[in-house]
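With one protein chain removed, the remaining protein chains of the complex are shown where they sit.
For clarity, chains are labelled A, B and C in written order, and residue numbers in each chain start from 1.
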Amino acid sequence: MATIRVQEADFDIGAEFAALTAGRSDIGGIGCFVGTVRDHAGGRRIEAMTLEHYPAMTGPALGRIVAEAERRWSLLGCTVIHRVGRLRPGENIVLVLAAAPHRQAALDAAGFLIDFLKTRAPFWKKETFAETGEEAWVEAREGDDAAAARWQSG
Amino acid sequence: MATIRVQEADFDIGAEFAALTAGRSDIGGIGCFVGTVRDHAGGRRIEAMTLEHYPAMTGPALGRIVAEAERRWSLLGCTVIHRVGRLRPGENIVLVLAAAPHRQAALDAAGFLIDFLKTRAPFWKKETFAETGEEAWVEAREGDDAAAARWQSG
Amino acid sequence: MQTPDTRTLKILYFAWLRERTRVAEEEVSVPGSVASVGALIEWLSARSPGHRAAFANRRTVRCAVNQDFADLATPLASGDEVAFFPPVTGG
Partner (left out) sequence: MQTPDTRTLKILYFAWLRERTRVAEEEVSVPGSVASVGALIEWLSARSPGHRAAFANRRTVRCAVNQDFADLATPLASGDEVAFFPPVTGG
């Protein structure tokens, strides 16, 4: 009961909620996170964000992350959609949905999915700065590892 | 920058995301929770869920909850929509959205908003059971108070 | 006629408190000695068997004065809107 997609096209948040919950009445709550491209980074204006991934690994890696979430919580379904390619500020990057009988499981699972996706799925971001056209690969943040590590004790 | 509504009509999740983020490129993430009517409770099948509220107090109470979230996190906007009236299993009850520059603030604020809404906003649920047509007011759960209390130390 | 020794209050009941009192809203004039939420509950309990049943288990009754959560010690002034209801269950 998991939808996992990597795509260049944008996703339709309302349609993904509808697909996850269609015909079901056993769901008590859906936790969700949507990540979007910010227009600045480190005080510099961003022209575009380019996402690349490792196609042969991305599917299996996202599958492992979803399976781990399903092992930890009683989920009634989840959705992970990640975009790749060149995105502009304000555009959607990633959508995570987790449906569960109760709200805490839904919220926790959504948080877990995005934390693990940020540290375990093979995506890389490159920022193009507005003033100079210069490009720079985004560096991994220690805070992301710390966020993912919080779940280790769980 | 907060949208607060109490209404009988359903809400459109995609439209509410769009309204929250329209024309903005300073948002890094949106945390979201949607609560829905489950078709069973305590092993009994549910025919309907009826929500009543205290209209003169609901707006101010939700406003206080949102103001407290804005005090705790750097939010770029949030949305709280709560339905009232008679709802069927599978229908939406509540929508919470919190937009922030970074994901952890967005997710934490969404969790805070729903936890506080459940313990501080004047809504009451009555369940109608399918087999007998019997009605019963839902009792407050100690777990809800505990969930809200977690934020006291924050 | 309201004398300085009485207070006029608007009382609201929600959920099963309304079902027990059989009234959603009532206006009452209480004597000067009914100066707090706790005293008001005592006074209202004597109005009818339904009111008595509504307030029988104080631990399951919550209160708001002028749309803000209150407790037994909260003082009352003439013109206040006082609402009684069970612990909230929205969300």
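One rule holds for everything that comes next: a residue touches a chain if its C-beta (ideal position, glycine included) is under 8 Å from a C-beta of that chain, and two chains touch if they have at least 3 such contacts.
Because the structure is a prediction, the values reported are computed rather than measured.
Interchain touches from the omitted chain, evaluated on the whole complex, reach A. Within the whole complex, the absent chain has one touching residue among A:Ile13, A:Cys32, A:Ile46 or A:Ala61, and that is A:Ala61. Mapped onto subunit A, the interface with the missing chain covers residues 35, 51-54, 56-57, 60-61, 82, 93-94, 114, 117-126, 137-140, 144.
By definition in this document, only the chains that are shown with their structure count from here on.
Listed here as common contacts of subunit A and subunit C: B. With respect to subunit C, maximal separation of chain centres occurs for A (centres as means of Cα atoms). Centres computed as Cα averages put subunit A at a distance of 49 Å from subunit C. Inter-chain centre distance (subunit B to subunit C, centres taken as mean C-alpha positions): 27 Å.
Averaged Cα coordinates give subunit A a centre that lies 23 Å from the centre of subunit B. Contact with two or more other chains is made by residues 91 of subunit C. Multi-chain contact residues of subunit A, defined as those touching 2 or more other chains: 103.
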